[in-house]
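Of the protein chains in this complex, all but one are displayed in their positions.
Here the chain labels run A and B in written order, and each chain numbers its own residues starting at 1.
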Amino acid sequence: MARTIGDVILDLQNISLSFGGVKALTNISFNVRQGEIRSIIGPNGAGKSSMLNVINGVYHPQEGRIIFMGKERRKMNPHEAAAQGIARTFQNIALFKGMTVLDNIMTGRNLMMKRNFLWNALYWGPAQRDEIAHRKRVEEIIDFLEIQHIRKVPVGRLPYGLQKRVELARALAAEPKLLLLDEPMAGMNVEEKQDMCRFILDVNEQWGTTIVLIEHDMGVVMDISDRVVVLDYGRKIGDGLPNEVKNDPEVIKAYLGAVY
Amino acid sequence: MTFFFEVLIAGLLSGMLYALVALGFVLIFKASGVFNFAQGAMVYFAALTFVGVGEKLLLWLGWAPGSFASFLGSLLVTLAAMVVLAILIERFMLRGLVNQPLITLFMATIGLTFFIDGLAQLVWGSNVRGLDIGIADEPVIWLLDSANMLVSKFDLTAAAIAAILVALLSLFFQYTKTGRALRAVADDHQAALSIGVPLERIWVIVWVAAGVVALVAGLIWGARNGVQYALSFTALKALPVLILGGFTSIPGAIVGGLIIGASEKLAEVYLGPYVGGGIDSWFPYIMALAFLLIRPEGLFGEKHIDRV
Partner (left out) sequence: MIYREAGQFKASYEADMQIFPIRQDRIAIAAIVLFAFVGVPLFASEYWFQAIITPALIFSLAALGLNILTGYAGQLSLGAAGFMAVGAFATYNFMLRIDGMPFLVAMVLGGVCAALVGIVFGLPSLRIKGFYLAVATLAAQFFILWVLVKFPWFSNYSASGVITAQEIVILGWTVDEPVEKYLLTLAVVTVLALAAKNLARTHTGRAWMAVRDMDVAAEVIGIPLMKTKLQAFAISSFYCGVAGALYAFTYLGTVEPEAFNLDLSFKILFMIIIGGVGTVLGSFLGAAFITLLPIFLNQLFHALFGDSLPPAFASNVELMIFGGLIIFFLIVEPHGLARLWQIGKEKLRLWPFPH
């Protein structure tokens, strides 16, 4: 399927965020277009994760405007963001440890499951039909990410790489319009990284999901991103096509210089 | 107005006792992150042991309770018992729960509460006993004369003892090597290890410190109200104190204790009659809750945003 990149669906304007005295983000603006893979890079502590947390309402910036799908908001809870179609994974795995892989992924569909608890207590009629219908969707995602064999395993027992994949599955189960990935390949070996890259590209191509990606591996970033934002000490120091960013002297000085 | 002040002062003084118990919680929480529900039981255990030893001293050596020899003898034996208790707790409970979630440790200390209560009563019997530490419970004369206020000499002495204990503990934390190590552990377990203080030792030390605080609280409370099982429950009032003061702050425990003590007494006297009295059983909790809704981090705690 040919990829099409559309209009701006997420526009961040002059975002500033601080914790006590620490300025995590200073006056940052950038946008994300429908269907693209947008990467955020920067050295440790640059404010990348904070940026994602601002986008889906985990942190509330002191200043700035966030416009998602044409609607502006100042303050919003994470679950409202989820209801609007934003899903994410975390830098440090945030799976539900006491639950199986299947149940973890099923939670991704909670927003769409409207039967109230009385129906569920009976597990009868519509409640059962609901559960089964959503299970079918979840099985598709399980097939897509090739994790059939671990379906019934408690996530705590899985190796790190698979846990990251389950986290992606949980986010995908919500059928998001915008998917935020915080270092999805950190700590993986080459093979696992390649798998994860493939999944991300497939999600983007087959389902047209817009993706914002934080990643330290420059090779990966340059390969799969459409556009890249560079942060350093909470400021934006670069923004553009992978090639432009790569050759920007300021970016090289602050960040890439160390790598290349 | 004099009456108001009498109530207020009585409240503050009993608040000092809550603060003492809360202090025991704070010590352990600061150094190990463990919320020790058994602090109240330790108070009871200490008081009961003190009295029990006193009885034996009378029986075996003829030392009269309240005499200096008996006091000192009981004190030393009880101190030794608190040390042994701390060592046993470290060895048989804490060590087995090192990397468990804090809430598991909390539940374990509930188990510990039952264990200590049972042990104390098994050894010393559960009948209510008086405890004499040689300070009379009579009004301070010059306050009675000059301001016409009833303030107990006993309460004042108790408050003074509590204040001295708090000062000593603060000095200990500030100026001794062990004290500094303890603070380091509170901040960061790894860092403390690198100073070269074994974690087990630190735990034993804080539990002993908490035991000593429990002993002082037990003595004062026991002398005031008799040594009885209810002590273990009354000590739970330290929990709302902690919510007010924050779990890690020594000044917080003290201010919180004073606030809870004073407002509990004032509420009982001024609100109680309208609703049938006895509200001090729950008033501190509800007050702490109301406070939590306004300021979840406590009086002295810092606002904290979870990192993800």
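The criterion applied here is as follows: a contact is a pair of C-beta atoms (placed from the backbone, for glycine too) under 8 Å apart; a residue touches a chain by one contact, two chains touch by 3 or more.
Quick caveat: nothing in here was measured; it's all calculated off a predicted structure.
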Shown chains touched by the chain that is not drawn here: A, B
Chain not shown: contacting residue from A:I66, A:L95 or A:L168: A:L95
Residue of A:L111, A:L201 or A:M218 touching the missing chain in the full complex: A:L111
Given B:V26, B:L239 or B:V269, the one touching the chain that is not displayed: B:L239
Selected residue (touches chain absent from view) among B:M1, B:L59, B:I103 or B:I141: B:I103
Where the missing chain touches chain A, by residue: 56, 58, 77-79, 81-83, 87-88, 90, 94-99, 103, 106-111, 113, 115, 117, 120-123, 127-128, 131-132, 134-136, 139, 170-171, 174
Chain B, residues in touch with the chain not shown (by the definition above): 35, 92-93, 96-97, 100, 102-104, 106-108, 110-119, 121-122, 125-126, 233, 236, 239-240, 242-243, 275-279, 281-282, 285-286, 288-289, 292-293, 296, 306, 308
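One rule holds in what follows: only the chains that are shown with their structure count from here on.
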Between chain B and chain A, distance of the C-alpha-averaged centres to the nearest whole Å: 48
Residue ranges of chain A in contact with chain B within the complex: 19, 49, 53, 58-59, 90-92, 94
Chain A contact footprint on chain B (complex, rising order): 305, 308
